[in-house]
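A single protein chain has been omitted from the complex, and every remaining protein chain is retained in its original position.
Here is chain A:
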């Protein structure tokens, strides 16, 4: 097999592993096709099993014949390996470099991984569009499921089935698709049961400099409006960015052609800027200099929290239009695969209690990110440490998770899951044994036949023990719309991701366990009281 050629030195003894919060271990380092393994060959000692795909960058250092490799992971952890022997060290380093940057999809670990657990429910089948549509059908008859994209020819980044207004035929959809960036014609993203308003998403309209229009596109989105009602178009770009897009054939909906719609521009940054922001933030977090001023100015310069605030604010605005204004909303940016999805998915977290459950959140990620064509593979092929020039990498999904965490912090009892779930998703988008986040769209995943060849992350997550681990003990179903505060004072740095390797979370974990214990004990006591009372009641009746 090909991997063997890439591994010059498969094994080195006497390697010392240093990593955050854990004692130093000495053992044997092994390289396999997909893993870097360190074993001390003693019972009960921690071993390192690191996916090559998780390695973002490495650094080499030499002191005499002792080499040191610093491994920087995509989950932001940094570990150090001290390797005796210069040649071994160089060999290992070059192998890691190659193995961690393999571009060939066919060599990716999920295609080789065989689950060590029993798959109870196949995650690939857990969230089918047909099932989601059944829920919609139970609420409204105004929508239909169209298979106009069944061979991915109308829009390569859309799934085969999309929900569209009932009165609009497939031919209209095809024409509208030709007028939208990437063929992403407006489709249903969310139906607000409370007032029947909807949220749609699409790519930008291709108006170009001469103001091209498309009657079918107008018809399509107007079909979602009630008689005499106006809708809102939320453009995630500033007016000037949207204007500039015209020169490249893009553009925005003009008032003249879309008189029933009011356009609102917001400013969510494009992916290259977000990636730079992540790199700066992580650098600030890893800066060991002890000056407060330096930390705060670096944190400020990273702009990360500004992005969080912008995204949350835009999502709140969309939710507000729907819930408070009673208006339907169309969201788009340029491609409609990044900031658009951040907004539509967060708005649903705010509006729809179902999205705050473990299953519901998976369905949301599946629907609004995976099926909606967010290019995970491109966005997550590098993280914050990589030295290679970024291509399409961007922490778009990580920012979404950060925003969800902010809402979770503000409504700690309204989510069925804890932050562990969000951290887990962050890890698996960057490196995983599961096939869920492979590829860039539904069509790529289907070409690779991932549902047959790989295991779904959801198959793992939905086992009872994992659900238990990810659950929020404080959860109490809350059927209301939850409006987060977006004041800078209310937004926090997500320690669980960005400071995770800076300080052991033991203290916090133990306090958390104590809280869980109090809650469980309460349930036990309640049961006991009920039992006793029943016994007593029975006794009384006998008397």
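One rule holds for everything that comes next: contacts are C-beta pairs under 8 Å (C-beta built on N, C-alpha and C of every residue); 3 or more make two chains touch, one makes a residue touch a chain; residues count from 1.
Heads up, the rule we're going with is that contacts and distances are computed from a predicted model.
Matching "Auxin-responsive protein", "C2H2-like zinc finger protein", "2Fe-2S ferredoxin-type domain-containing protein" or "Myotubularin phosphatase domain-containing protein" against the UniProt entry of the left-out chain gives the name "Myotubularin phosphatase domain-containing protein". Interface note: of A:113, A:133 or A:483, the residue touching the hidden chain in the full complex is A:483. Residue in contact with the omitted chain (choice from A:153, A:291, A:388 or A:449): A:291. Across the entire complex, the residue among A:264, A:392 or A:467 in touch with the chain not shown is A:264. If you put the missing chain back, the residues of chain A touching it would be 264, 266, 284-285, 288, 290-297, 299-300, 303, 305-306, 308-309, 313, 316-317, 320-321, 323-325, 409-414, 474, 476, 478, 480-483, 485-493, 499, 502-503, 507-508, 510-511, 514-515, 518-519, 521-522, 525-526, 528-529, 532-533, 535-537, 539-540, 543.
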